[in-house]
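Here the complex is missing a single protein chain, while all its other protein chains stay put.
Lettered A, B and C in written order, each chain numbered from 1.
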């Protein structure tokens, strides 16, 4: 059985969403476009539902849209890993590589944390157009953890 | 007298804005929040007018808002430098360092291009809260130039 | 059967090494510390043999040592993918995250290219201490391809 104890298996998607809704509801201003599909210890998968406001002429998604998804999805993995203490995580540095023009479809970010220290977490997000195998963007980011709860 | 010939002094703010409006009007969807204050050869200054949709509870501007301004303002400097050929520039890699929480005021990006090659341009953006001396974010980004017009 | 035709399966480790020795022998100045263990289409694995000159007091490997391995191993994957045309690849931007202090042992870089375009290739390198599961550094880098041979 998969444990949801943050000390072992991390929070699941519903638990992370509940924490975000309680502490940070403004993330949803403008519509609930972000769907946490899966979460767990050091990992997450988040879907950005395609909406007209994200689409650029020529039918592609904008750079800021991809940045927003990458940043949010790594944040989700941090909360899944650290629990409530992760809410205070603050993006310190983010590098994003734009690899291909995404189709005007849902965008899915697959995240893995590659370091969770006492004061810094580092994660990688790989972004794909829904149903396509080719990566459209890749980001790595580090987050300051003001109150990680770790010794 | 300052020349506006792209071969010498670069386009000025009004010339860059006219090119963007002609080729890329969708940048203004959601309101004209970006104001090109100054432009010239390898440089630009762009203001993001504070709007409610950019503000986070606690009264700070969001990371995506800062990313959007950094990316757009470097793009402005590329067009000011290359003229119409710069319109096709595409962000390849962008690294942003978040340094301080910006006040809920206008945000100003000061850009300098540090390389303009045949196929790649690299720029740096420094973001400040309007009227404050402390930098709130700093970004460097490289752009592919599909059609730079340079030999 | 695995093909070594660059158009299908990429060059193998011996083929990449032969190309590097012919075009770029100076990479080995100071001793053959880099061992190409595996290569193929869009991938490579390179080992840095531990040598005294790489070790810092306290028994860890230096940042420049990790940078050098990351940069070289992605370059190997580009040559494995593009063949002789990859020799001309030039590092454009490299971001490296230092995650943990590596032990004073061999360091192994596992590389995957996440984009191979006509003019730009992007790769990711994950660095591990020999025999350990924890990543000690992660890098992403883009390379200009002056002469990729692709249309």
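Rule of thumb we're sticking to: a contact is a pair of C-beta atoms (placed from the backbone, for glycine too) under 8 Å apart; a residue touches a chain by one contact, two chains touch by 3 or more.
Small disclaimer: the values here were computed from a predicted structure and weren't measured.
Taking the full assembly into account, the omitted chain touches A, B, C. Checked against the hidden chain, the listed residues C:61, C:94 or C:111 yield one contact partner: C:94. Touch with the chain omitted from the figure is made, among B:33, B:95 or B:129, by B:95. Mapped onto chain A, contacts with the missing chain fall at residues 92-93, 95, 119-120, 122, 142, 144. Where chain B meets the omitted chain, the residues involved are 95, 97, 99-100, 114-115, 122, 124, 126, 135, 138, 140, 142.
Although one chain is not displayed, its contacts with chain C can still be listed: residues 26, 29-30, 53, 56-57, 63-64, 67-68, 71, 90-98.
Methods note: only the chains that are shown with their structure count from here on.
Closest to the middle of the protein, by Cα centroid, lies chain A.
Rounded to a whole number, the gap between the C-alpha centres of chain B and chain C is 34 angstrom. Multi-chain contact residues of chain B, defined as those touching 2 or more other chains: 92-93, 95.
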